[in-house]
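Complex shown without one protein chain; remaining protein chains in place.
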Amino acid sequence: MTAATSTVDAPRRVALLGNPNCGKTALFNLLTGSRQKVANYAGVTVERKEGRVLSPAGHSYRVLDLPGAYSLNADSADEAVTRDVLLGRLEDEDRPELLVCVTDATNLRLNLRLVLEVRQLGIPMVLALNMSDLAARRGIKVDTEKLSKLLGVPVVNTVGVQRNGAEALLATLDQMDLAALAERAPAWETPSLEDVTRTHRRVRRILAEVLDAPDTDSRYDEKIDRVIMHPVFGLLILAVVLLLMFQAVFSWAAVPMGVIEAGTGWLGEWVSGLMSDGPLRSLLVDGIIAGVGSVLIFLPQIVILFAFILALEDSGYLPRAAFLLDRFMGKVGLSGRSFIPLLSSFACAIPGIMATRVISNSRDRLTTIMIAPLMTCSARLPVYALLIGAFIPQQTVAGLFNLQGLVLFGLYVFGIVSAMFVAWVMQRLGGSLAHHPLMMELPTWRLPNLRNLLLGLYERVKIFMRRVGGIILAMMIVLWALSTYPAAPIGATGPAIDYSYAGMIGHFIQPLFAPLGFSWEICVALVPGMAAREVAVGALATVYAVSGGADEAAELGSLVAQQWSLATALALMVWYVFAPQCLPTLAVIKRETQTWRYPLLAAGYLFGMAWFAAMVTYQLAVALGAG
Amino acid sequence: MWAAAAELDKELDVSVNLAPATPLAKLTVGQSARVREIRMPSATHGHGEQLVLRLLEIGFVPEEVIRVMAVGPGGSEPLAVRVGGTMFALRRHEAEHVLVDVLDPNS
Partner (left out) sequence: MLEQLVVALIVLIAAAYSAWHICPASVRLSLVKRLQKRCQNSAVGPFMPTIARAAAVPNGACAGCAASGRCPATRAAMARANEI
């Protein structure tokens, strides 16, 4: 907020309302920028987003982004909150003084119905025709003046993804009079079937007068969909898209990773040269530079992975992928709606778990929550990448794919397949619901917005760097201390590190993991890895650096290749497919299901599966000669 | 309750089709149809009334022209139906509620 805020009038409360997929969130971000506060509505796990904006005329607004809803007749917790806020039924929430009904200008047929429904509530309203740039490009023309006259509310064009796309909206809001609002809206009841039908007819009549849309506007959409949603080609394309993503994660990241590795190596040598041998130098080189450097090196891969995920989300592809996979999901008792939360779990399981709020069937939701941790979270990536980098040769398969990317793809698929297996088991145990609702919108295709993408990536990189500089750094230092002290007694025969605390812990745990082929160093690394998965890689780097003496810090890949057998590497990869790795995931499961039972159950079955699968993998690999 | 809807039908002077309507679930890819009515569920699903209301709200109202754009792998579900200006994926049993008159592509 600038210092020149108008102090005369209190900020006006305005709420954004609209169907899902109308670009409301982009508009909200455009208005409020970084001045957003995200919290929760009291008593429910629905996200509450509020921000501030100062209009050019100097008025201050508190903007509330209501959850997307198709109707006031709520079908899910999200929609119930939207309805309750508008009706004033929430205790801690005042009714908004102004309402902006956000519609997709290319989809007024659907969006206007809600507008008519909400108009009855009597809150002063502005109708925003969002995505008006897209509409113009498609030759869709709306007579905004006539529409405004027919509806009795001001109508403005907005473009949520353009810098000045909300100027007209703010200008109009400035001119609105705040009507005196009753504390509660007049009693509202579920509309009858005829009410809804009548509203639709009214919408049709209105659109007949104001809308001029060429019939061919959806043609190119249809052409794309004919291929993407084809039962055979569509699935092929999905597989190719995923494969491409994983290939890119290795091939495109190679150069930047080399740069970081060289930089870390150089830094380690420089510091070594500066100082004389001693605990401080060891702390800096073996602890900090080795440990942190080995995690930092995976930053390019994370950036590439997230760039793909964000682009896919933005483009509208994900619901179509969910459509294609629905049948397989259904076989194990999930609906296609579970897919999007599951794909988000590729980035991090927690938002994926929270995204299950849109799933109205509680059994589906619970199943999705329970298997979300199995979907690889991006923090597993460094571990997979390390292992694959060390053990899988850089070969080209079929002239097109690199083997490393294929193995990574394989690991992800393995994660999905096991998730489906678990879902199937849960279905058997819990009895399945006869019908899994779907009714999912497949929005129009849109080009991912570069600005949003870069913003999203920047956020991600910031989070990662903060983590590296914070908890990962701290734990590397602690682990270094544990690996260096107590120092080996005089006349000791084994490597010094065996006598340290870390060595003691590692050797103590190791018998438990002997059938899996894990060395004690791996066991030590697994422990801090519970707090943050990346730490496991850094921990390995530190432990090997300490025991290796003067070896270069950044050569963890080759160190691992020398010391471990292929069987061990495979077993460790399989361990990571299953093992619950971050406590916060379990904590969020507890929050979302309101009981300790499910997170404990999840932890139990995940550890169990991890141990068992890794054991089988190791024994099998040894038997086949890879030991 | 449907008497009122029938009244509205007459208002718009629609020639009543006496042929039996087809459930949406039976249409194949590429077929267009006009919605005739939404059938009330026969009390087996438990969430019947809500489902019907939601179908109406997302655009499956009488007179509306819809088109089946795709069917999921396996051949029967889900159905991707274009309605109004958007597309929805429906389950078989959700689509069973919608009765339509298939439109002849030559008309």
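For reference, chains read A and B in written order, and residue numbers begin at 1 within each chain.
Convention: a contact is a pair of C-beta atoms (placed from the backbone, for glycine too) under 8 Å apart; a residue touches a chain by one contact, two chains touch by 3 or more.
All values reported here derive from a predicted model rather than from experimental measurement.
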Neighbouring shown chains of the undisplayed chain, as defined at the top: A
Residue touching the undisplayed chain, where the options are A:312, A:403 or A:471: A:471
Residue of A:52, A:89, A:451 or A:591 touching the missing chain in the full complex: A:591
Of A:236, A:463 or A:600, the residue in touch with the unshown chain: A:463
Interface with the unshown chain - residue positions in chain A: 38-40, 45, 47, 278-280, 283, 347-348, 350-351, 354, 379, 460, 463-464, 466-467, 470-471, 473-475, 477-478, 480-481, 531-532, 582-584, 587-588, 591-592
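The rule is simple: only the chains that are shown with their structure count from here on.
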Residue numbers on chain B that touch chain A, as the complex places them: 1-2, 4-5, 8, 12, 38, 45, 47, 50-59, 61-64, 69-75, 77-78, 80, 82-91, 93-94
Chain B-facing residues of chain A, complex: 21, 70-71, 73, 75, 106-110, 113, 190-194, 196-198, 200-201, 204, 218, 222, 225-226, 229-232, 234-235, 319, 322-324, 326-327, 336, 434-444
